[in-house]
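Okay, so here's the structure we're looking at.
Complex shown without one protein chain; remaining protein chains in place.
First chain written, first letter: the chains are A, B and C, and each begins at residue 1.
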Amino acid sequence: MSGECNTAAELDTVGPAAEGGQDHVDVVEDKLSVEAITAQATSPTSGAVALFVGTTRNNFDGKSVLRLEYEAYMPMAKKKMLETCELVRSKWEVENIVMIHRIGVVPVQEASIVIAVSSPHRKEALEAVHFAIDHVKATVPVWKKEIYGDESSSWKQNQECKWSGAHPPAS
Amino acid sequence: MSGECNTAAELDTVGPAAEGGQDHVDVVEDKLSVEAITAQATSPTSGAVALFVGTTRNNFDGKSVLRLEYEAYMPMAKKKMLETCELVRSKWEVENIVMIHRIGVVPVQEASIVIAVSSPHRKEALEAVHFAIDHVKATVPVWKKEIYGDESSSWKQNQECKWSGAHPPAS
Amino acid sequence: MDRVKVKLLFFAKSREIVGKKEADFEFASCTTSVSILEKLIEEYPELSVIAENVVLSLNEEYLELDNQELTLQAGDELAIIPPISGG
Partner (left out) sequence: MDRVKVKLLFFAKSREIVGKKEADFEFASCTTSVSILEKLIEEYPELSVIAENVVLSLNEEYLELDNQELTLQAGDELAIIPPISGG
């Protein structure tokens, strides 16, 4: 559960990141604080913070969902999250990127992920956060099991995941 | 400072809004709580909350900014914010929309506005919040004065405002 | 011509220029937004410096600055709206 805080300049690829923004990614078992994550992303030289908060829905395909259970390939998940930060910085001039995924049980209405991006002007932060969540869904090794009202369960597959059943090989 | 909480169904135009989402807009003098606003937007039937947080930057055009001072045409501001909610609902299937503007003194790094939008799937919330802040900047009667390091000051003009000096009449 | 008393509201730079937040003012009830602005600048000549970059609102709705006829009623709320900068 230890934090992993890298200045962007420490990454291999030096882009606009080197101007001093920070990437902070983590995978934790605790409830996420949107306030704390926003504060961490905010900077005195930025005028905008855009956030995405993924929350547990109480239903899927008409079935009631009791809770989600998440697990992660912890070090690889953090690595892929940092790669997402790097990619964001290659596309937009953003300042700080904070990306925290919660694992374990996530009850209905609570957050499983919060991504916050700050930038001097708002367009960059808003576009970057949209890209970031899409990219995380496609690349970060985290798994989610839906537990239904009758205690049956199902491992989910992101549509964005290239090797999911949602993308069957043409045959 | 009283809250103004309208179920969307109470608006004149009945759109997807009538499905039960809520519009909550307000103009307040207190510090904004991103956590409380997120909680207000979150719903058990939504899987996503997208947020925009506008914060005070410490600089403008190379000048150091000490603080911002905001004032609002209060009832009209709330009315225009509700109209923005209505317009969002005519374009995207979203659940709750929360939009709070702070007025008075807003120190560097603190939030002047928070907009939060929830939706069952993330694309809608992310696009809606981007549209919402653009539309608020163009239509909501709120004014901001920048106070600089030497205590000089300047009333700002949003680029999105059609009658600002940023859009001089062709002559 | 009928005259009606309306409530004027000044915000931001227009408030600072005029030195007050509100005032009562009499207009012809049948008028246009351009004519309203002209009358306001007659009364408050200091406003002319921002006249190119203001709009009006009538009862919390923006008024386009044009020569279309409009009818004011007693008690209407008329605001001078400098370029907005919220968000």
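Just so it is clear, a contact is a pair of C-beta atoms (placed from the backbone, for glycine too) under 8 Å apart; a residue touches a chain by one contact, two chains touch by 3 or more.
Computed from a prediction, not measured in an experiment: that's the story for all the values here.
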Requested in this report: Would you list the chains present here that the left-out chain is in contact with?
Outcome: A
Requested in this report: Can you work out which residue in A:Q22, A:S43, A:N96 or A:S112 touches the chain that's missing from view?
Outcome: A:S112
Query raised in the report: If you put the missing chain back, which residues of subunit A would it touch?
Result: 54, 70-73, 75-77, 79, 101, 112-113, 133, 136-145, 155-158, 161, 163-166, 169
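The criterion applied here is as follows: only the chains that are shown with their structure count from here on.
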Query raised in the report: Roughly how far is subunit B from subunit C, going centre to centre by Cα mean, in whole Å?
Result: 25
Requested in this report: Can you check how far apart subunit A and subunit C are, centre to centre, with Cα atoms defining each centre and the answer in Å?
Outcome: 49
Query raised in the report: What are the residue numbers in subunit B that touch two or more other chains?
Result: 54, 133
Query raised in the report: Taking each residue of subunit C in turn, which ones touch at least two of the other chains?
Result: none
